[in-house]
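What follows is a set of notes on a single structure, which appears directly below.
One chain of protein is taken out of this complex; the other chains stay put.
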Amino acid sequence: MVGGGPGSLIGKVHAMGAMLDGQISLVCGAFSSDPEKSEIRGREYFLPPERIYPAWQEMIQREKDLPDGERMDFLCIATPNHLHYGPARMALENGFHVVCDKPLTHTAEDARKLVSLVEKTGLLFVMTYPYVAYPMVKEARARIDDGQLGKIRKVVVEYPQGWLSAPVEKAGNRQALWRTDPDRSGPGGAMADIGVHAFYLAEYVTGLQVTALMADLNPVVPGRRLDDDGNILLRFSNGAGGVLFATQIAAGEENDVNIRVWGEKGGLEWHHHDPNRLILRIEGEPVRVLRPGHSEYLFHGAMYASRLPAGHPEGYIEAFGNIYRQVAACIRARYRGADPSPEESDLPNIYTGLRGMLFQEAALASSADRQWVTMP
Amino acid sequence: MVGGGPGSLIGKVHAMGAMLDGQISLVCGAFSSDPEKSEIRGREYFLPPERIYPAWQEMIQREKDLPDGERMDFLCIATPNHLHYGPARMALENGFHVVCDKPLTHTAEDARKLVSLVEKTGLLFVMTYPYVAYPMVKEARARIDDGQLGKIRKVVVEYPQGWLSAPVEKAGNRQALWRTDPDRSGPGGAMADIGVHAFYLAEYVTGLQVTALMADLNPVVPGRRLDDDGNILLRFSNGAGGVLFATQIAAGEENDVNIRVWGEKGGLEWHHHDPNRLILRIEGEPVRVLRPGHSEYLFHGAMYASRLPAGHPEGYIEAFGNIYRQVAACIRARYRGADPSPEESDLPNIYTGLRGMLFQEAALASSADRQWVTMP
Amino acid sequence: MVGGGPGSLIGKVHAMGAMLDGQISLVCGAFSSDPEKSEIRGREYFLPPERIYPAWQEMIQREKDLPDGERMDFLCIATPNHLHYGPARMALENGFHVVCDKPLTHTAEDARKLVSLVEKTGLLFVMTYPYVAYPMVKEARARIDDGQLGKIRKVVVEYPQGWLSAPVEKAGNRQALWRTDPDRSGPGGAMADIGVHAFYLAEYVTGLQVTALMADLNPVVPGRRLDDDGNILLRFSNGAGGVLFATQIAAGEENDVNIRVWGEKGGLEWHHHDPNRLILRIEGEPVRVLRPGHSEYLFHGAMYASRLPAGHPEGYIEAFGNIYRQVAACIRARYRGADPSPEESDLPNIYTGLRGMLFQEAALASSADRQWVTMP
Partner (left out) sequence: MVGGGPGSLIGKVHAMGAMLDGQISLVCGAFSSDPEKSEIRGREYFLPPERIYPAWQEMIQREKDLPDGERMDFLCIATPNHLHYGPARMALENGFHVVCDKPLTHTAEDARKLVSLVEKTGLLFVMTYPYVAYPMVKEARARIDDGQLGKIRKVVVEYPQGWLSAPVEKAGNRQALWRTDPDRSGPGGAMADIGVHAFYLAEYVTGLQVTALMADLNPVVPGRRLDDDGNILLRFSNGAGGVLFATQIAAGEENDVNIRVWGEKGGLEWHHHDPNRLILRIEGEPVRVLRPGHSEYLFHGAMYASRLPAGHPEGYIEAFGNIYRQVAACIRARYRGADPSPEESDLPNIYTGLRGMLFQEAALASSADRQWVTMP
């Protein structure tokens, strides 16, 4: 693992998710740019001292030299945004698969370079977009793919948070500090940080691509250099319209990702605050509430993405765990020279990462110019 | 009453709402342009034959000639949209107060003429926007007005319906027929029919005015001449951003009007499908759910707008009833030469009607030109 | 109307419910044992002075003497419990149909006398149990009757209120005063006042009868002479088990009536706090949520019991209105010499009233003796 040092939340989530199913072990790490902090964190994970590295460059180099079966199988990148590109590139160049937190890079240009590298090396490159890994989100996609809603007409996708409601970065909140700093976070604020989750969720669930958007980004808290709130009109490849909003200044909100999709025959609805529930409305029929674990009516992808019988709630760590379980399955399949199953390979990949960068750039451009922008 | 003949839903709702509290009686009517149908409906209301009129012109004329205490106190207009202006104008010109279903007219120009007439005559002119008459919506407004959310930052207001999901107007659905016909419905479709409810709800609850909008109206069902779906970005007078969507092709939806508002300190949320509930989220505090009938914590306006103790659900007819109860109180106050109380006079009025027309025109223009449009 | 004087809630509810659909007019009343108060209330209803009576005895006598078409069609009894029997008896003896608030009487013995009188006279006798008049409760009954849950196995029915949580009767709360006074309320407290609603709801929805019960009544607030809380185990005619609880000391509760029923194939659930929703769970299928107004999937009884299209909430007054609309239909049918339809005659009747008294007596006996008691 790169990053995830003391004080990092997402590093721990990666670790818990990766190890949840007993298929993956954390074998080495460069957890911080401060070697001492890296050391502290490494010991907390009970790593042998020789595999706690002071810097990611050294880690990739030295792991590469370890014998087969000992060296790490893949690199997990859990650093702040500006430190994704470097480790990703070096890992790929040295033959390591990569699991990378979003966003992929700071610019679409860098993202394209990584795409080339992945295409050249054929290595696995997985983005940890956790919301699409929930069983009921997979079910939503499967039902739409199966035509149960008919042609899609309208999508409303939302990501309200409230934690940047006050200028907490001025009060020393570390998470807020780097996220509101263009140097470390990149040119996008809330829309890049969380809007991109909503964007991918919409594309994943519908199987459509956004072809044009009209953004209104709004830096609400005085003194902020990056957008902390924004609303976007969307148009999709099939003509459907939509709305996306993402905000970090919605005081009182936690971390609610919501999607509603309507088609000719009906609609569906999912909320992260109660993730084990998919609401399905078919015109002229009672509303249906689908829940995980029901092999009688769920598609296989949703069944694959839960571990427990119906009525035993799973959450965010399990969603991360789903991604890692699939990563392990894909790597095992490569060792065996086999193809992973459709459920195993249903993973956000390097192109997901690239589209996220394209979305971010389009949103910034549209908002600045106050006009519709097309997406490739 | 004008309109509300056989087959009309809204006419019955007006009647039930008006008579709910025993303060208003239906004394006469011209229920249909077909005198026979007017007769049928009038008898259903047990009206004396001489006060069932074959046409509204005749009704206004003849009622005017009745002695004090016998003639109708006000005219209720429950006709299709293209028949609002005529009766409204004639009623005002003949000294009758008016209660008018929305939209006020077909054009903002006509609306302005009625504004002048109201200002000249000093008569009461009330628009029946029922959603703002729910107790928990009044509470939302009162809390925001009281500063409990701090400065408003973001508004999301929605009106999804699914009943025009299929081309039911081709199958003879009468409600659909006139609503999808520009001649009878006016130049606006879903946005004019229901979007305007969402628009007014947003302005009412926040106490702000929309100053600019960017609309994307979308005629989804092939062959329709009017928009049946649309998404709009909003900007409010205080700089807040927002989203409004209204759709009649969201298959599976009933008639859900939803509003969420966030300010510096917290947010609130109301849904028409469970109207006796206002969700209030103050940053750093537990979510609160407010319900009608609780004098211990509700503002007076919300208490005034319900009839039953806590735990006894009221609904749409009661919301209509609230408007009519206030109309009765305002008229009684005039008889007494007194001012109505703030709760009694908290009514959608002629300016509400005008703003609805301006909104509709701005949305149509913005969508056609694909650019932001300012509102006066 | 008898009772429903100034300060009475239920009198107003009867009036609003009765007049909601424009089929019934309030034509006379003896609203209070205090003639002055009766006068005040009668004027509020705009009654002619000669039909505002100082006492119910006089009203029944004088109305009887009015000519056909002028005299009242039926008597509505909305007095405190100890004043149900007298007016009911006299009304029946003088040829008037009766609509009576629950409980029927103070004792099962009195109830049986009224049963005889109803059987002898053939008059209509309707009890206003409003919860069974909600459309989704009618749907629940219809689905069970249709066998959709299979054989019923278990019933849980609840009525939690919190308004007697503190000794408010000592603070002068009038509703609390007579309800906690055995002389006016009868020997039963919460179980008689609200438990009986839960009891009837269970019998109505399942179509079964309770055959045995084991009660634990609990006067919680010190100094109360009547039970204000109680829990009961139930056994039904088909062997199913169940639980009923009713409480008025559940601080924080409003007026939530809840029922859950499970059978061999699935279960259903209804809550008064969100009455336009019936939750249906069939084993191996997604949970279904049924809502009023959907002719595509609702049984006729549920359609008959709502007035508005799907998505327009109705509530408590409308449930009362359903009872009165059916009463009007039944009386009209008698005038025509016809039978009312099954939807029209689906009304709580004199036997419902009697079973309520038997339930109350069984609960009191079981709790006193701490043993199971059988019901006839």
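The letters A, B and C name the chains in turn, as written, and every chain counts its residues from 1.
Keep this in mind: a contact is a pair of C-beta atoms (placed from the backbone, for glycine too) under 8 Å apart; a residue touches a chain by one contact, two chains touch by 3 or more.
What you see is a predicted model, and the numbers here were worked out from it, not measured in a lab.
J.: If the hidden chain were put back, which of A:Gly7, A:Gly95, A:Gly239 or A:Gly311 would touch it?
T.: The one listed residue touching the chain not shown is A:Gly311.
J.: Can you work out which residue in C:Lys154, C:Arg277, C:His300 or C:Arg332 touches the chain that's missing from view?
T.: C:Lys154
J.: If I consider the whole complex, including the chain that's not displayed, which of A:Met19, A:Ile40, A:Leu177 or A:Met303 touches that chain?
T.: A:Met19
J.: Which residue from A:Asp34, A:Glu58 or A:Glu254 sits in contact with the chain not drawn here?
T.: Here the residue in touch with the unshown chain is A:Glu254.
J.: Which is it among C:Ala55, C:Ala142, C:Leu177 or C:Val220 that touches the chain not included here?
T.: C:Val220
J.: Quickly run down the residues of subunit C that touch the omitted chain.
T.: Per the touch rule, subunit C residues meeting the hidden chain are 149-150, 153-154, 156, 158, 160, 162, 165-166, 214, 216, 218, 220, 229-231, 233, 235, 241-243, 245, 247, 249-253, 262-267, 281-283, 287, 370-372.
J.: Even though one chain is hidden, which residues of subunit B still touch it in the full complex?
T.: These residues touch the chain not displayed: 280, 284-291, 294, 296-297.
J.: When the complex is taken as a whole, what residues of subunit A touch the one chain not shown?
T.: Residues touching the hidden chain, for subunit A, are 9, 12-13, 15-16, 19-22, 44-46, 161, 163, 253-256, 272-276, 291, 293, 307-318.
The criterion applied here is as follows: only the chains that are shown with their structure count from here on.
J.: Sort the other chains by how far their Cα centres are from that of subunit C and give me the top one.
T.: A
J.: List the interface residue numbers of subunit A and of subunit C, divide the shared ones by all numbers used, and answer same when the ratio is over half, different when under half.
T.: Copies use mostly the same positions to touch.
J.: With contacts counted as C-beta pairs, which pair of chains has the highest total?
T.: A-B
J.: Roughly how far is subunit B from subunit C, centre to centre by C-alpha average, rounded to an integer in Å?
T.: 35
J.: Compute the distance, rounded to whole Å, between the mean C-alpha positions of subunit A and subunit B.
T.: Averaging C-alpha atoms per chain gives centres 43 Å apart.
J.: Measuring centre to centre with CA averages, how many angstrom lie between subunit A and subunit C?
T.: The separation of the two C-alpha centroids amounts to 55 Å.
J.: Show the residues in subunit B shared as contacts by 2 or more other chains, in ascending order.
T.: Residues 253 of subunit B touch two or more partner chains.
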